[in-house]
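For this depiction, one protein chain was excluded, whereas all remaining protein chains were kept in their positions.
Chains here go by letter, A, B and C, matching the order in which they are written, and residues are numbered from 1 within each.
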Amino acid sequence: MLPTTFHPQNNNEAVILAPVHRVTRKDLLLWAVLLGIMGIGVYAYLTQWFTGLGVTGLNRPVYWGFYITNFVFFIGLAHSGTFISAILRLAGASWRTPLTRAAEAITLFSLPFGVGAILIDMGRPDRVMNIFFYGRFQSPLLWDITAVSLYLFSSIVFFYISLLPDIALCRDRLTEVPSWQQKMYKILALGWTGRGEQFKRLERALDNMAIFMTLLVVTVHTVVSWVFGMTVQPGWHTALIGPFFLVGAIFSGTSAVVIVLAILRRVYHMEKVLPVSLFNSLRKLLIVFTVAWLYMMIAEFLTTTYGAISDEMLVVWQKFTGDFAVLFWTMALTVFVLPLIIFLFLGKDHVGWMVVAAILINIGMWIERFLVIVPTETRPRFVSTLMEGMGSYHPSWQEIAITGSLFAGLILLYVVFTRFFPIVPIWETAHSGETK
Amino acid sequence: MSKMITRRDFLKVSAVVAGSATALGALKNVVSVQAAAEIPTTLQTAADENIFASTCHLCSAGCGILVRVANGKVVKLEGNPMHPVNQGSLCPKGQAAPELLYNPDRLTGPQKRDRSTGHTSPITWDEAIQLVSQKLNDLRQAGHPEQAVLMHGDTRGQMRSFLVRFMQAVGSPNIISHESLNVAAAKLGVYLTQGIYAMPAYDFEKTNYILSFGANFLEAGSNPQRTISGYTYLRRGRATRGKVVVIDPRQGIHGAKADEWIPIKPGTDAALALGMANVIIRTGLVDADFIKNYSFGFDNIGKAKGFRDFVLDNYDPARVEQITGVPATTIARLAGEFASNKPSLALLPGKGGLLNGGFGGVYAAMAVHILNALVGSIEAPGGTMTQRNMPCVEWPRLSSDPTAKKGLATPRMDGAGSKFQLGRNAYQAVADQILDGIPVEALFLYDANPVFETPGGSRFAEAFKKVPFVVSFSSFLDESAELADLILPEPTFLERWGDDHIEGLGYPGISLYQPAVDPLYETMNTGDFLLKVAETMGGPVAKAFPWKSYQEVLQFRLENIGTDWKTFKELGVWFTPGYRFARRGSQKWVNEIVGVDRLNAPRDGYFDLYSRELYCFLGKMKKDELATLGITMTGDGTSLPHYEETNYAGDEATYPFTLNVITLMSLGPRSEAANMPTLQEISGMTVGETWSSWLEMNPESASKLGLRDMDPVWVESPFGKVNTKVRIVKGLRPDVVNMPFNQGHSAVGRFARGRGVNGLKLLNPASEPLSGLAAFTNTHVKVRKS
Amino acid sequence: MDISELITKFFTSTGPGGGMILLVVSLAASIYFSMIRWILRGGEEPEEHPSN
Partner (left out) sequence: MAKWSMVIDLEKCVACQGCSIACRFENNTPVVGPDQALMGRAMRWNDVFPLPINADEDTGEYPNVTSRYIPRPCMHCENPPCIKVCPVGATFIDNEGIVEQNYARCIGCRFCTVACPYGVRYFNWLEPKWEAPLGEHLNPDRVEGEGVLEGPVVRPRGIVEKCTFCVHRLIKARERAEAEGRDFRADEYVPACVQTCTGKARFFGDLDDPASTVSQLAKSTRAFRVLEEVGTHPKTIYLREG
């Protein structure tokens, strides 16, 4: 016998719960397509498993390519959730509440793919346990693993506890869903009642975790950057690389939230729950981030070019005018110029333009991650080691397929989640606040 | 109440401070690297191991090797430290030799090819012996033993004389060496001046100054390992560092290592050498004793013009600058340095030198060697030496029967000595001669792949069609073996007996090949095969070869080298160290150093500045007669070294570049090397290429043609065109382009086939009419983007 | 063994790193576990102090 559960009063409850009631044909089709893409990725990975990393376009000296780019990108994307819900929680920005879960879900679902990208990149995935048997803490890779695994773990908890009241709500309200689904809600709700101290304690726990999560966000992406920054390679070996990665991560993560929100709003008819004002708030944030990112870029490139150390300049020229010039200037266009124009002149009260800008930013940020990693490798300090055909990188179909399947996986987890759990926190957006 | 800091507190504080200090100290350790704790390990190795001393056969240097045989497999080669040529060193080719032995494309046994179908079928060695002896006996019975022809490559040691003896016993004078493709021009230059038909050995160790005329001595000279050791000793092995000047249109490795690189206009080396001679004579820096007492033709001889006046009249540095493109001041300076930093040395090109394609090349070699004479560096410490060979036991007298005598009296089929009056061998001309109707009934190819390695090699493919019986002894199915009727594979040098004379150091020495492993396949040492053929042929041929095996032949010949067979086998090499120079004008000088090989001119110990030998051939010729030989000079000038303008194939307007096919250290001179994957993978280090060929071009010329590095190009000469890619090389004359040799095989094996293109296909296939030399550097090409 | 050596050993030798990861993660696990229990216990109506 369940004790009677208290659920905060929310007028939009029906709207928010609407997508959870049923899995449509269209859903199944979408899931099948995404699974199909992942299947190609799995096949690609199997060829890599059985043949070796030789199936990739990686080479000497470009030892790291798409996979590591994906790793950095996905970890960066993951910063959206923590940023929106933890940092904004601490800042007391109450407008964030409707989009916290949508944002946190991005965190939760992109992190495994970030970690997966690392495993995919390993030459000997069968020896992954060596990291635990023989781990050396002098290696930044260990810092990375520590930080990312803690981050993943904490994100799950952070996400889960904020989901608890809504799971309980599903348990109590969704009586027409299949029995396995009901059972799932029942187990996952952990006997949530919403009575007594529960909501108060939940808020307290979330507040405290938010502090911790904020620290983790900073740590994680700085540590990710240190994988590069701790080497002596030109273009990487800079103290700025930590903040640089961090700002970039929050930037791309926040843009990702814009995209997700817009889609949810449209597909699940949540215009009321997710009002345009949300986009306007995000727009303001994004303007700040774009400018901050521009500042980072200028700080980085001005220092390098002004100092003009020849090793460093080789990398800079690779980006400005060399093999990566097209990518570099595309990145500049999609990360600064177009988004700023959109944000300043077109984006206000216009979800469509915001989405365009957000997509551009995410494409640009992926390219940016690529440009941080690969050009440096193409121009190592000992340039003579480059012979004909070397110092360039062309990803193979396996790398592209696996990258595609990582994105497909992220989307799949996301869309499946929205069909079983309310993507807008019902209790947090409730009209009546506290328990009676 | 004032609180006193007690001693206890003080200690506490100190401890904290000290603790932080050690922690900070630890920080330093954290960011530095510590030696790892040792995990006990053991070394596992082969159960049984042996080391065999032997000799490398992958180029003409003949380095001593120590072969490590583990569990019955050859796993590693090292240089033999006892061997004077390489003294423990070994170049990449030698190091890669296990890939020759264990090459997947080796021929595994004798085969017979059916001409009509082109199919090959395995036969037994007995059948092969029968077929060959039958053929030779048939030829002898028909009274035409001279119609058996043997073409061979870099074959030295006893095998060379063994082959000669075999062919002589059969009755054929036609043993044709490939030297007309490479060293013969230089050898002729030495012959026409010093009167000895051999490449000089150089005393690198004692010389102060080296002028290298395209000798390419650090990559692909005739004895690269010897010249490399000599060079490094000259530079850093002794107290004073010698100077090295390289004269070559291509900088290459030797130009890069030299103190000065003089990019000379191709084919004008003679003018430069004579321009320097002009300066040396004018400034009175000649070695007066040598010139006055031991040379011929410096001053005028009666009415005939001597070397001095000829050079002073014709080779003023200002004029030489016009011809060679080398500034007169540079010529004067280098000549001065050369003559005043004695002992100094002028190096003749060995392989891959850029001598002129016509007889001008021989004149150039003469002019270069005369520079050595002018500074007294002939047979002198720090100068040239005369290579001595180990005394071998004389072969038993060959009692030729009438058939053989008749055959031996016929002129050589390659035209050497007849058509090519001054030639000793005309390897590349064999095809033309056959196609011109000279009958050849049996053609043996030993260590020879003429279809690939001669300019216009496809003529050989045609010529082979007219020869009913072509036999190849190659270990690989190379381009020539593919067309042979009998393919009788010889084991690689790691599986057979053999020997080699040590060259390049002056003093005599002999180096042994011994089987490090049993032959992997049904192959047979060609020596053993010919012994069996001789036995089967019977009669005088059998009598000439009383030995049971080729190893016995070696033991017989090397009886008196000063050591017993056991010690020789153990050491792999035996030599008499220390070159003893002959005193100028002594009996030894006359008997061994100067004039020994002259056929017409007197063997009087005089070094010819005015070549009396050449006078015997050209002295009386008229202008038009000379013109047919491609010589524009008339009168005394024909016997004196002079500059002859190269008669290029392809007019300069259409074909603006001179093509130079360069030999690289990595791929070397032998076709098999192209099928060694390791060598392919390091082949084009200087330009960053592997497994392919390329065209080297000066950046200026490339930009004129609108070509960028790595652009695909057509290289076209009047004789053909090939498709390759252009590589920009700064160290190259704008009017010269280079292509690497030993790529573009259509056979040999999986690693060689279809890799790049063969630049020799573009070269003028003509032979030089006086000497029978292949014309390697007188072809012009054009280049266009493809 | 002094502290500096200990720190050095921790960073440079093989093993402690893996242990560190496990330690951090398991520490977090136990904290989170008790935190969730603490939150849920807030729902029990304890007799000692009735809330309303």
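Basically, contacts are C-beta pairs under 8 Å (C-beta built on N, C-alpha and C of every residue); 3 or more make two chains touch, one makes a residue touch a chain.
The model shown is predicted, which means the values in this text are computed figures rather than measured ones.
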Query raised in the report: Taking the complete complex into account, which shown chains does the hidden chain touch?
Result: A, B, C
**Report entry** Touching the absent chain when the full complex is considered, from B:55, B:86 or B:717
**Finding:** B:86
Query raised in the report: Among the options B:110, B:173, B:255 or B:376, which residue touches the chain absent from this view?
Result: B:255
Report summary line: Even though one chain is not shown, chain C touches it at residues 13-14, 17
Report task. Name every residue on chain A in touch with the hidden partner chain. Result -> 51-54, 56-64, 118, 121-124, 127-128, 130-131, 133-136, 138-142, 145, 227, 230-233, 310-311, 313-314, 377, 379-391
Report summary line: Note that chain B touches the chain not displayed via residues 31-36, 38-46, 70-71, 73-79, 86-92, 94-96, 98-99, 101-104, 218-219, 224-225, 228-229, 231-232, 235-237, 251, 253, 255-257, 261, 263, 520, 665-666, 677-682, 685-688, 690-692, 698-700, 730-734, 750, 755
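Throughout what follows, only the chains that are shown with their structure count from here on.
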**Report entry** Two chains joined by the most C-beta pairs in contact, as defined above
**Finding:** A-C
Report task. Averaging only over C-alpha atoms, locate the centres of chain A and chain B and give their separation in whole Å. Result -> 65
Query raised in the report: Counting in whole Å, what is the centre-to-centre distance of chain B and chain C, each centre being its mean C-alpha position?
Result: 76
Requested in this report: Provide the C-alpha centroid distance between chain A and chain C, rounded to the nearest whole angstrom.
Outcome: 26
Report summary line: Contacts with two or more other chains occur in chain A at residues 138
Report task. Any chance you could list the residues of chain C touching two or more other chains? Result -> 11-13
Query raised in the report: What does chain B use to touch chain C in their complex?
Result: 19, 22-23, 25-27, 29-30, 33-34, 37
Query - chain B-facing residues of chain C, complex - result: 2-8, 11-13
Report summary line: Per the touch rule, the chain A residues reaching chain C in their complex are 3, 131-139, 142, 145-146, 149-150, 153-154, 157, 161, 164, 190-202, 205
